[in-house]
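Note that one protein chain is taken out, while the other chains of the complex remain in position.
On to chain A.
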C-alpha cells in the first residue's frame, strides 16, 4: 500500500509537470500567432488528466499531438514585401505540428528521423519536437537539416514555465516586413546598423524568430513610461 501511494505520487507529479509544459506550448502557439482557442489555453489540470492519462496515472505522451494553423495577422507578418522578382509573395508560414517524444532517455537520430519523416509526410510547415532529455548532437543537426521545413526542439523542462510572462522579460513584438521597411526608412538605417538578438536567445526561440527579422522590444522606463528598442535577429 505504501509503495502504491508513492507510485501514484510520482505519477501525479509527472502529470502536473507535463500539464504545465502542455499549457506553455499552447501559450507559445498563441504568442506566435497561431489559432488557439481559449479552452485550449486555459485547460484545467483535471481535464488534462482525464484526456491524457494512461491507466496507471502516468501521462501518455503519444496522445499529445498538437496542430495549429496560422491566423491572418501571422500570415501578414510572414509575407515578404512584393519585389520585382516576386510581385506576389506568399506567406512563409503554415500549419505547425507539436510532438512529445515518449522516450525517457537516449533520444537520438532514430526518433528525430521518425519525427522528420512525419513532418515531411504530412506536409507541415513547422515542427516542434519536445523531449524529456537533451538530444544528441547529431540529432540536433539532423533536425535542422530538413530542406524547406523548420524543425525546432525544446526540452520539457524549458517550457515548464512561460519565460515571457516573467516580470523582468520585456515584451517582444515581431515586426512585419512592411513595418521593418518603415522603421529603417524613418531612422535612415541599414538593417545591419540595428542592435542584434541571437537566434538562440530564449525569447527568440520561444517566438520562433528567423534570421533577418526585426523585433520591437518594449520596456517600462521610469523616466519615459515606455521605451521601445529594435533588434535584428541573427
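As a convention for this text, contacts are C-beta pairs under 8 Å (C-beta built on N, C-alpha and C of every residue); 3 or more make two chains touch, one makes a residue touch a chain; residues count from 1.
Quick note on the criterion: contacts and distances are computed from a predicted model.
When the unshown chain is looked up in UniProt, the name that turns up among "Vacuolar fusion protein MON1", "Cytoplasmic tRNA 2-thiolation protein 1", "EKC/KEOPS complex subunit BUD32" or "RNA polymerase II subunit B1 CTD phosphatase RPAP2 homolog" is "RNA polymerase II subunit B1 CTD phosphatase RPAP2 homolog".
From the options A:8, A:71, A:95 or A:109, the residue with contact to the chain not on display is A:109. Across the entire complex, the residue among A:25, A:142, A:174 or A:194 in touch with the chain not shown is A:142.
As for the chain not pictured, it touches chain A at residues 106-110, 136-139, 141-142, 145.
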